[in-house]
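Shown here: the complex without one of its protein chains, the others still in place.
For reference, chains read A, B, C, D, E, F and G in written order, and residue numbers begin at 1 within each chain.
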Amino acid sequence: MIGIIMGSISDLKVMQEAADVCKEFGVSYEIDIVSAHRTPLKMIEYATSARERGVKVIIAGAGGAAHLPGMVASVTTLPVIGVPVKSSNSIDGWDSVLSILQMPSGVPVATVALNGAKNAGILAVQMLGIENQEIATKLQNYKAELIQKVDAMADELHQK
Amino acid sequence: MIGIIMGSISDLKVMQEAADVCKEFGVSYEIDIVSAHRTPLKMIEYATSARERGVKVIIAGAGGAAHLPGMVASVTTLPVIGVPVKSSNSIDGWDSVLSILQMPSGVPVATVALNGAKNAGILAVQMLGIENQEIATKLQNYKAELIQKVDAMADELHQK
Amino acid sequence: MIGIIMGSISDLKVMQEAADVCKEFGVSYEIDIVSAHRTPLKMIEYATSARERGVKVIIAGAGGAAHLPGMVASVTTLPVIGVPVKSSNSIDGWDSVLSILQMPSGVPVATVALNGAKNAGILAVQMLGIENQEIATKLQNYKAELIQKVDAMADELHQK
Amino acid sequence: MIGIIMGSISDLKVMQEAADVCKEFGVSYEIDIVSAHRTPLKMIEYATSARERGVKVIIAGAGGAAHLPGMVASVTTLPVIGVPVKSSNSIDGWDSVLSILQMPSGVPVATVALNGAKNAGILAVQMLGIENQEIATKLQNYKAELIQKVDAMADELHQK
Amino acid sequence: MIGIIMGSISDLKVMQEAADVCKEFGVSYEIDIVSAHRTPLKMIEYATSARERGVKVIIAGAGGAAHLPGMVASVTTLPVIGVPVKSSNSIDGWDSVLSILQMPSGVPVATVALNGAKNAGILAVQMLGIENQEIATKLQNYKAELIQKVDAMADELHQK
Amino acid sequence: MIGIIMGSISDLKVMQEAADVCKEFGVSYEIDIVSAHRTPLKMIEYATSARERGVKVIIAGAGGAAHLPGMVASVTTLPVIGVPVKSSNSIDGWDSVLSILQMPSGVPVATVALNGAKNAGILAVQMLGIENQEIATKLQNYKAELIQKVDAMADELHQK
Amino acid sequence: MIGIIMGSISDLKVMQEAADVCKEFGVSYEIDIVSAHRTPLKMIEYATSARERGVKVIIAGAGGAAHLPGMVASVTTLPVIGVPVKSSNSIDGWDSVLSILQMPSGVPVATVALNGAKNAGILAVQMLGIENQEIATKLQNYKAELIQKVDAMADELHQK
Partner (left out) sequence: MIGIIMGSISDLKVMQEAADVCKEFGVSYEIDIVSAHRTPLKMIEYATSARERGVKVIIAGAGGAAHLPGMVASVTTLPVIGVPVKSSNSIDGWDSVLSILQMPSGVPVATVALNGAKNAGILAVQMLGIENQEIATKLQNYKAELIQKVDAMADELHQK
């Protein structure tokens, strides 16, 4: 199971894409609102108990001074994927990107692109697919679909 | 009492200035290493119990993805002053500045300049001086000394 | 009493949030337009006389080359909270953030996030609550409300 | 096995830390020089054959216009961790950070901090530990050591 | 013949300007969708065979972590012009600019301004015009037209 | 007379160049330490009385949150030239550049390059030379010397 | 007379404010389109002959790689004021700001804020007012009006 969390319901429009990837690959997930700054104890409880609840990868999205992914990583041994969300009043997204990316030695967060929740989902699936051949095959098929989409775009271009 | 904390002993060369200000103004302080990412539970314990231990203002310094000031602020009602420290591997200090400054609505951190631990100390003293006339007088005297220092620099310049 | 000032009436849409926090916490406040560059003498008069007028914390908001918070801090011993306002023609808010944050040693400004007037208000209330148990209790209740809001958002999410 | 690659021998001083983590956790690894721009075909061969060679996670470090992690990710279904290296003539590291982080939808790279090869190693080990209890226990012990190191630093501070 | 490629059909609204310049100068061109990350093998095939297919200059446009121009340059000896495209979720265009510009020694990309596909077209024509007097004359005429356009704008201004 | 002021004696190594230009062009000058944040009243006194003291242009240098040039401009009708000084703890000079440059409508500061005190001096001389033919001639000669220096450098290059 | 030039008619919406200031202060001006990159010879002719045509200050506005102000300054001894214009496809205005501000030693440009044409006009008037008492008085009155406007805004605020 993949755990998807975010600091606010306003992040859902971005983070929904991570859940959609899970559905597409047939991987179970749970989704919740957990705020580092407003519900710090819930956050610690969430992350501490994640492994025993069956969570295998945590995807955490947050904006501004985005502390959720790094703080979750501080209390779990599971891999944590951070999604910088470009919130209102963000300074062009730099704040969330740097707050998530620049973690100190010892506590990594796997950071993806600004608003890159879809890629967070794919990355989580890749982690599950390291030793799971069925998932690996689905990922290979997904790559094949990407090629087909580019081919379709090329056809569209040439018909213009 | 002012509580001064930092994520690593390597931050002490910057953060010592906050302690020096406390000494200069005759304000008691405690100083400790508390890491958001390596000792999250100690951090929460530290911040949760701070008010009842007699701490009146918390000064927290951290570099990189600097989560310590903001996380401390999430579990205390005391004012928290954040000092962005320019650590090695920092991206020119932008990471610590933005990780501390851009806190979400509801959980403020009083951010000072990059490596500005001295100003963090003065700001903490100012907070204590809001209703303490003795401290307020010391702060007024401190301002007078700043003027004298500029006058001395002007004299030095004119003698060249 | 908390003093709230801003450089232009156009900053009011941001700075109103600081006043709203004061009202919410039952803290008296005064609000005024004071411009560092257009009314420098009024600014100095305002800041010099603030303590004797009963002001305990000054919240100053400004955009662009935002000199108001720092200049006010230069002539008062009260704590000054600076709110960087993202004005039109701002370079993405960087100008006001850096003009307020990067104060020299000796004259701190407690800087909050870009457009973070709400947090400026809470920070001011926290300063008043250092030794005021009634305010401290209100702040504790405010934190409890933040948790309830996150819980409500989580419920909303789970019902989707 | 973890595959560690970098674009130039000059990156080794940074990337060695990823290998050291593998040794510390008893995880086998291979290490090689593979350049996206100078040996593009070797890169594609390396990445295409990685899974069948027994590689489970690829760690790729590169500086400047750092295309190695993203291009490797384009031809493998394994998770790829990117390490932005601050090379000479880099524009403060921004070039390598953004070239690795901002991957398009469909092809994620798990990006760590600038020069963060140690964290890349830990993240790779975390991925292997998702379903490997022995590694998970080692990671838990590693976290305990981080706490002990902070405690030791706190002791050092208090003895000053 | 000038080869114009881009990573996605969504880049066409920018890249069309390069094709328009070719038409305006009577230079033949081919246009295609080639994605570094989704169709890496097509990209290598495209670039490797370009010279023998009669392509003389390659113009490659891409956004975000824009690897297409640099990767194409890695497998051809033809000059490659890179157009940074400001895509959605871009961090203000900095990601594509730096991913294309900061190529390592040995593998240059001739980078033009953000969304500067028109200039990419003119630059390609200039390369063809180095030893082709007819094209050189057209370029000279083009410069004369630029002057006339400025003169027309000046007239418009003076009539106001 | 040209008035040259700076916030600290540590700025003198940069600001001396402005004085040197005055000497070179035979223009009288005064030089002083005036700090916006430490001696605000001296600053206002300095700027308010400048015109009647015979000052014709004010050159003000400052680092960090550099308020001196803008505040001086707020209380004089003389042109004010601002020199952003790259001080220690500056965030790469961006803070002083933006604090000086981004003045609001109504109160301009003529900003020169980071550490560009020499150009501040030349700009001040140019202002005096608007209607002073002797100075204008000296400026013309200065331009001729610039050409000679480039010619000398070209000779040096060709002899290598 | 003040000379106002810009690289394109599209800059007029910004640059008109400089002309409006001239009108307001009763200072004559000329306005023209002069492009550094499209009409380089016209630019040199314009700047070289400016002083003898009676121009006393040149205001030059440009966007992107904004070379107009600096190139004009290279061929005149008059003071040149540069207005960075935020054009379409600009990288947030940074390109025009830095292209105008960071002039090398020997050739200053008096740079004003992004889109700050109004301040460019006032700065030009201030230069003319150095030794012209009538203009100096108008500038003093202008400052008085700024105060009145702030007072009016304060009244508006207090009535709410």
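The working rule: contacts are C-beta pairs under 8 Å (C-beta built on N, C-alpha and C of every residue); 3 or more make two chains touch, one makes a residue touch a chain.
Because the structure is a prediction, the values reported are computed rather than measured.
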Contact partners of the omitted chain among those displayed are D, E, F, G
Give the residue, chosen from E:Ala36, E:Val85, E:Met103 or E:Ala154, that touches the chain omitted from the document. E:Met103
Sites on chain G contacted by the missing partner chain, in the whole complex: 7-8, 36-38, 40-41, 44, 63-65, 67, 70-71, 73-75, 89-91, 94-95, 98-104, 106-107, 109
Residues on chain F facing the left-out chain by the touch rule are 86, 92-94, 97, 113-116, 143, 146-147, 149-151, 153-154, 156-158
Which parts of chain E face the unshown chain closely enough to count as touching? 51, 56-57, 77-79, 81, 97, 101-114, 116, 118-120, 122-123, 126-131, 136, 139-140, 142-143, 146
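We adopt the following convention: only the chains that are shown with their structure count from here on.
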Identified repeat of the B-F interface (over half of residue pairs identical), from A-E, A-D or B-C: A-E
Listed in rising order, chain D residues that touch 2 or more other chains are 92, 94, 97, 101-104, 106-107, 113-114, 116, 143, 146
Which two-chain combinations touch? A-B, A-C, A-D, A-E, B-C, B-D, B-F, C-F, C-G, D-E, E-G, F-G
